[in-house]
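One protein chain is absent from this view; the other protein chains keep their places.
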Amino acid sequence: MKLTLKVWRQKDRNDEGRFVEYIANEVSPDMSFLEMLDVVNTDLVKKGETPIVFDHDCREGICGSCGMMINGRAHGPGKGIATCQLHMRSFSDGDQIVIEPWRSTAFPVLKDLMVDRTSFDRIMRAGGYTSAKTGGIPDGNSILVPKPVADEAFDAAACIGCGACVAACPNSSAMLFVSAKVSQLALLPQGKAERVERVTRMIAQMDEEKFGSCSNTYACEAECPKQISVTHIARLNREFVAAQF
Amino acid sequence: MTLNSKIPEGPLEKKWSNHKFNMKLVNPANRRKYKIIVVGTGLAGASAAASLGELGYNVHSFCYHESPRRAHSIAAQGGINAPKNYSNDGDSIYRLFYDTIKGGDYRAREANVHRLAEVSGNIIDQCVAQGVPFARDYAGYLDNRSFGGAQVARTFYARGQTGQQLLLGAYSALNRQIDAGTVKFYDRHEMLDLVVVDGKARGIVTRNLINGKIESYTADVVVLATGGYANVFYLSTNAKASNATAIWRAHKRGALFGNPCYTQIHPTCIPVSGDHQSKLTLMSESLRNDGRVWVPKKKGDDRQANQIPENERDYYLERLYPSFGNLVPRDVASRRAKDMCDHGFGVGASKMAVYLDFADAIKRLGREAIFEKYGNLLDMYKQITGEDPYQVPMRIYPAVHYTMGGLWVDYNLMSSIPGLFVLGEANFSDHGANRLGASALMQGLGDGYFIAPYTISDYLASNKFSPVDANGGEFKAAENSVTASVNKLLSINGSKTVDEFHREYGKVMWDYVGMGRNKAGLQKALKLLPEIRSRFWKDVKITGNALDINTELEKAQRVADFMELGELIAIDALHREESCGGHFREEHQTEEGEAKRNDKKFSYVAAWEYTGKTGNPKLNKEKLEFESVHPSQRSYK
Partner (left out) sequence: MSLTGLFLTIFLIEHLIGNLLVLLQDGGAAFETYSEFLTSNPYAYLPLRFVEAILFASIILHAWSGFTVWLKNKRARLTKYKEYGIAENTKFASRWTAGTALLVFLFLVIHLKAFFWNIRLSGEHVSGYTIAHQTFSNPYYTWFYVFSFIVLGYHLYHGFQSAFQTLGLKTKKYSTLIETIAVVFWCIIPLGFALIPIYILFHPTTLALAK
């Protein structure tokens, strides 16, 4: 396959950035999207140019490092996959592909397609945990969690923190991300003791990071590689409302 | 160098509790005065940093990722072992200890393994308290499943994402300490050197991956929890950035490297699809419960799998191992697959794969039942290969996925450099020559939550620390050597990319130092590897500059270190004239093709010392004493 790529190139945080066109020749349908970019980068380096920078690591859809807007879709076409799981057989010979970084005030571009998602970590530090000390913990079976509850908590906990929800949302809202943690810990008995403080602090931090507000378009759920449901956002909202009383 | 493993006196089951009592303590009011650097934020690093911070030490945590949650522990699928005996099937601490020692083919320290089995139960409790959503039954109790190498169900799991959930638990504990101000976190900082002052580890030199600045950080203790080195083979199931740089540079500063040749090869991975392949994906080996492995009887048969009639198929595992069939242990299955391909029976475009066929199981149990059991795995396979495993047989091939070797540590997890502690996959301890499934997560968290916090306190309380200065001679010298190597790499401006060199090096490693090793092959590797390394330093091409985000430069540093470590692996494999666990020397096998140990000559840990010249290491031996179990020939018949 031969493809035309329009890739966002930006030197650093302060650079204005622009689209640059590249031709990717001899793309095999078995390649993953990132492997296709590897091939383009090898050519660039050989020509003495700087390669396209993007975050990636595990390349099996679990570390949450990779993420880019591919033809206007977070992680590209296809449901329930991260960019590294997208394969070139989803495209046809002669296609043009527009590749952009996640765009959000809370995710400033560091270089090319690499963005700074430390705002997510700062939200997590604002109470996205139980204050369990190391050691001195009673037996695991002393806390009973029926299977349906454990399963639902797991569904929320499956979040990989890639930022696709923010990228896809017309408002750059981080509600799905925040709700995944709040909902997981709200469902489990272990999380109940600190629920008021947790939801209050995490929401405050989310606002401080300049994420937008949820307007319930559910674009996040549609693009989430782990298909986390917006019912967790409803639970987050419930926790938040309850925390006001 | 004399190696003192510092294994405590007393009976096996009392060693750890006695030792805990005998260790010195640091007064809570004084802990803030001690500075501890923890490099790496996977299961071991995050749990150690969180626990040490909670104790009140002044902890500084470093990782090269943007966030601690990106560490590769996140990708572990199966589960974590603990002998809770919730299944009432006769499990005990001793049984877990025994299974692990045996699984490691009697090449691990008894005392370490027993301690690991002792603390493993606490790990489950700890993770539950953090909110890890382990699988539960309808009454709310924790669920268990069985795993390879054990006859009891002791594996705790969170669907196929146990590593992710445990890491997020440790990440949340770390976040809590960062929030509390006891841990300071440095993202996108890669450790490039260890600084040793007056014989003690006293700090590190890092490169800030955003602006390229080379910076020094001082400490009283340095903890490395930087994972394994499977990427020395280029293609492995490890994440792209997983590397050996931190432990390798510590090795070059004097830390001994233990058993580098012990690498584990997993039999069921999705095969390479072409030269563009950047990494391999593991598929749970549970697939072999219902899938049948076969190749065509005719060499180089190009027909589609479904067009090959039954009588022209060779179900070689069932033929060679009539009693175990497709369920032979990992290493045997891996080696046989390689054999078949080496002899021209491989399938698929690359001819480097064998079939794993579900047709019979679908006929017998129905498509629904297969979907219930393996749906997510089969979907993953389809996603990557574009083939529907319900229609055509899957193609599989073995891949490197874990390294049992690592920096040598004593019972306290301290390396041969005082003040340098090494945790998790980065150290060599506990798994011997082969790691059992669901044990890696156990070891990482055991080291971080329940072992290192005690032993590091003991070290701090037992030593005096003169102040060190980040602008002092040793730090400046280390910074200068790091800067020099960065500049050297950028100045070469050759013709081949880092990946091209890495791929070439990895191929030699895989071909001669991989699954099946022999003397001639290893000797050949030891000729080829240094040659590639010397070409690398003359002909690598890296664009961009040093004071910027430069991913090619980052890779080049890591690959440069792999190119030295690879040689040590080959040297270790050549010297170990026996087969044990993941180390298979073709000259040393039983008639049935099983690994044949030589306990008389090789019942020791090979701890290699850097002598200042790559390819010329000095061997130190730590003899393994077995008081509780008696090494025997592992049999799977």
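First chain written, first letter: the chains are A and B, and each begins at residue 1.
What we mean here is this: a residue touches a chain if its C-beta (ideal position, glycine included) is under 8 Å from a C-beta of that chain, and two chains touch if they have at least 3 such contacts.
What you see is a predicted model, and the numbers here were worked out from it, not measured in a lab.
Enquirer: Counting contacts across the entire complex, name the shown chains the missing chain touches.
Expert: A
Enquirer: Using the document's definition of touch, tell me which of A:R9, A:K46 or A:R238 contacts the absent chain.
Expert: From the options A:R9, A:K46 or A:R238, the contact with the absent chain belongs to A:R238.
Enquirer: Would you mind spotting which of A:L86, A:I137, A:C162 or A:C214 touches the chain that isn't drawn?
Expert: From the options A:L86, A:I137, A:C162 or A:C214, the contact with the absent chain belongs to A:C214.
Enquirer: Check the options A:M1, A:L44, A:L144 or A:A222 and report the residue that touches the missing chain.
Expert: Touches the omitted chain: A:A222.
Enquirer: Of the residues in chain A, which ones touch the absent chain?
Expert: Looking at chain A, the ones touching the missing chain are residues 6, 19, 69, 71-73, 98, 100, 103-106, 168, 170-173, 210-219, 222-223, 230-231, 233-242.
As a working rule, only the chains that are shown with their structure count from here on.
Enquirer: Measure off the straight-line distance from the CA centroid of chain A to the CA centroid of chain B, and report it in whole Å.
Expert: The mean C-alpha positions of chain A and chain B differ by 27 Å.
Enquirer: List the residues on chain B that touch chain A in their complex, please.
Expert: On the chain B side, the touching residues are 47, 50-51, 54, 65-72, 74-75, 84, 86, 122, 124-142, 158-159, 161, 164-165, 168, 171-173, 175-176, 178-179, 187, 210, 239-241, 273-274, 276-279, 281, 383-386, 449-450, 453, 495, 497, 499-500, 541-544, 548-552.
Enquirer: Contact residues on chain A for chain B in the complex?
Expert: 12, 28-32, 34-36, 38-39, 42, 44-46, 48-51, 53, 55-60, 62-65, 81, 85, 87, 89, 110-111, 114, 116-118, 120-121, 124-135, 137-141, 143-151, 153-154, 157-158, 160-161, 184-185, 188, 190-191
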